[in-house]
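One protein chain omitted, others in place.
Note that the chains take the letters A and B in the order they are written out, and that residue 1 is the start of every chain.
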Amino acid sequence: MAILSVKELTKDFSGLRVLIGVDFEVGPQEKLAIIGPNGAGKTTLFNIVSGKFPATSGEVRFKGEAMNSLAPHARARRGMARSFQITNLFQRLSVLENVLSGVRSRQGLRHHLLKEPLRDRELVAACDAILEKVGLLHLRDTPVQELAYGQQRALELGVTLALEPELILLDEPTAGMSRQETEEATAMIKRVTETIACVIIEHDMNVVFSLADRIAVLHYGVILACGAPAEIRRDQRVKDAYLGEEES
Amino acid sequence: MTSQRPRSLAWMGAAAAALVAAPYLLPPYQLRLVTEGIVFSLFAVSYNLLLGHAGLLSFGHAMFFGVGAFATAICLNGLPGISCLLAAGLGTLAALLAGLVVGSLLLRVKGTPFALLTLAFNALFFAIGVKWHTLTGGDDGLNVVPPKLNLGLLILDPGKGPDMYYLTLIVLGAALFFCWRFTATAMGHSVLLLRENEERMRFLGYNTNVTRLMLFVFVGGLAGLAGSFYTLLNAFVSLDAISIDMTTKVLLMTFLGGTGSFPGPVLGAFFYTYVQDYLSNLTDNWQLIMGVLFIGMVLFAPGGLSGLGQGIASRLGRSKTASQP
Partner (left out) sequence: MGELMVFFLHGLAYAGLLFLVSSGLTLVFGMMNVLNFAHASFYMLGAYFALAIAHYTNQFWLTLALAPLLLMVLGALVERFLLRKVHVLGHVHELLLTFGLAYIIQEGVKWIRIGIIVRAAVNDSAMVNALGINVPYVFMGVFSVGAGLSGLAGAAAGPLLGVFPGMAGSILVDAFVVIVVGGMGSLGGAVLASLLIGQLQSFGVLLFPKFSLALIYMLMALVLVLKPEGLFGEKS
């Protein structure tokens, strides 16, 4: 059964149709990449799936449960995590405190409000394990605002992973990175999301083809094509609408 | 780091000894000022949990202080035989409830509208106090006689300076210690997340409305506790305790002391208490001088006294390290 299914999703912004009847499904552990030119509605799609704002019509189901009326925090608690296109972290807090925010959320917030999380060995160990995974353990006490850009992106992923999600929405994980940083980031994403379903918005075709099991092409609010990478490469409509202009 | 530890421990030991010995060292009037300083320290620290830690600028903190102060006075007068600690507890509880009500109305409001509405609510609480004079005594205020506190081994009389001092030091000192540790707790961490990036917090599975509400109830209760002791200390409470002037006072204390650190507001509370005492003997217009001082700080020293102190210390430290070869 699909872990995420999006049916007939439509979004109007004061008369302007940004998404028109978008349909797709993501299976457990599957990596679906969504590509399309700027303004195609990709980030809007993420905002609706993650609950930032409601759809005009249509349905989002996560693990079989209808999500439409749930607030973002309720969706996150059910195992749907999202990372942001522009790094969206807690700038003046340390790397460790940032990851802690995800780990604490995972472990349940209702209890131990007056306990000191940084004295809880299990919590700190869980944070360290994640920092190890994303290669930031040596920077755990550094404030985020002092990190290099690539490191902030890695932390962004780490905070998202700390939720131990079953589905991650990755919004342009390599945006603004150099060639080499992009390759390292791609390898890291591949490694840490092995057992997690992902929806990835990405412009860099090398990243898309090395991560995605399937690719959906979003073009001005409509899914133009959806299929295995090889199929998409061959699809004439996609070539015309998108790939062509990228390669030229 | 290692050499600093024993030194700071020694400092803390000396400070603790001074606090315990204060009633024997200070004349009664000075002891009263210190006690008042402790009461306002808790009030200012609770305010800084909003301003400094959560980044929420409130112009209505006196409503919680006043509710605590009046509820305590009303309990003492209305329930004969009540212990003064129980009365303070009930005062705190009333302020917690006020925090719950105001907090839930202000959940969706942020930034400037938040500042504005807290002021409006403070004005509302004050107006209720004025109108409901059968409860609050109106312009006359309420006189109370805080009963003696029987602790089995010893009996404390809040009417006596030293006894009231120790009572304040122990109860409010514990509350202050709790506030000091607060940022390290899970809830303190949530409050920091709230200040830094509320949106991201929501996408990480936190119900930020609950966090905000809990913070409001918490600081409301602390301010109420300070208000309760204000009543016990003065054996009297008037509308002054719930007025915008009282809000201005806590704002001045906190900001003069510095919002960036825990000791800042404590420093500010004592500074304000002493300067007020000094100036009000010299001139009737001490409030004007305080206001000018405040504007001066906002313009030229936004870190407050503790910020100035840190600035000087770091400059001294730098010149010291620079002079070493």
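Throughout what follows, a contact is a pair of C-beta atoms (placed from the backbone, for glycine too) under 8 Å apart; a residue touches a chain by one contact, two chains touch by 3 or more.
This structure is a prediction, so every number in the text was calculated from the model and none was measured.
**Q** Could you tell me which of the visible chains the hidden chain touches?
**A** Checking the complete complex, the chain left out touches B.
**Q** Quick one: say which of B:L33, B:L86 or B:A123 touches the chain that got left out.
**A** B:A123
**Q** Touching the hidden chain in the complete assembly: which of B:S8, B:T112 or B:N281 does that?
**A** Of these options, the touching residue for the absent chain is B:T112.
**Q** Check each of B:K131, B:K160, B:R181 or B:R315 against the chain that is not shown and name the one that touches it.
**A** Reading the full complex, the residue touching the unseen chain is B:K131.
**Q** With the missing chain put back, which residues of chain B would touch it? List them for me.
**A** Residue positions of chain B that touch the missing chain: 51, 55, 57, 59, 105-106, 108-113, 115-117, 119-120, 123-124, 127, 131, 244, 248, 251, 255, 284-285, 287-288, 291-292, 294-295, 298-299, 302.
As a working rule, only the chains that are shown with their structure count from here on.
**Q** Using Cα averages as centroids, what's the distance between chain A and chain B in whole Å?
**A** 43
**Q** Spell out the part of chain B that touches chain A in their complex, as residue ranges.
**A** 181, 184-187, 189-190, 192-193, 196-197, 199-208, 214
**Q** Report the residues of chain A in contact with chain B in the complex, numbered from low to high.
**A** Listed in rising order, the residues of chain A that touch chain B are 50, 52, 71-73, 76-77, 81-82, 84, 88-93, 97, 100-102, 104-106, 109, 112-119, 159, 163.
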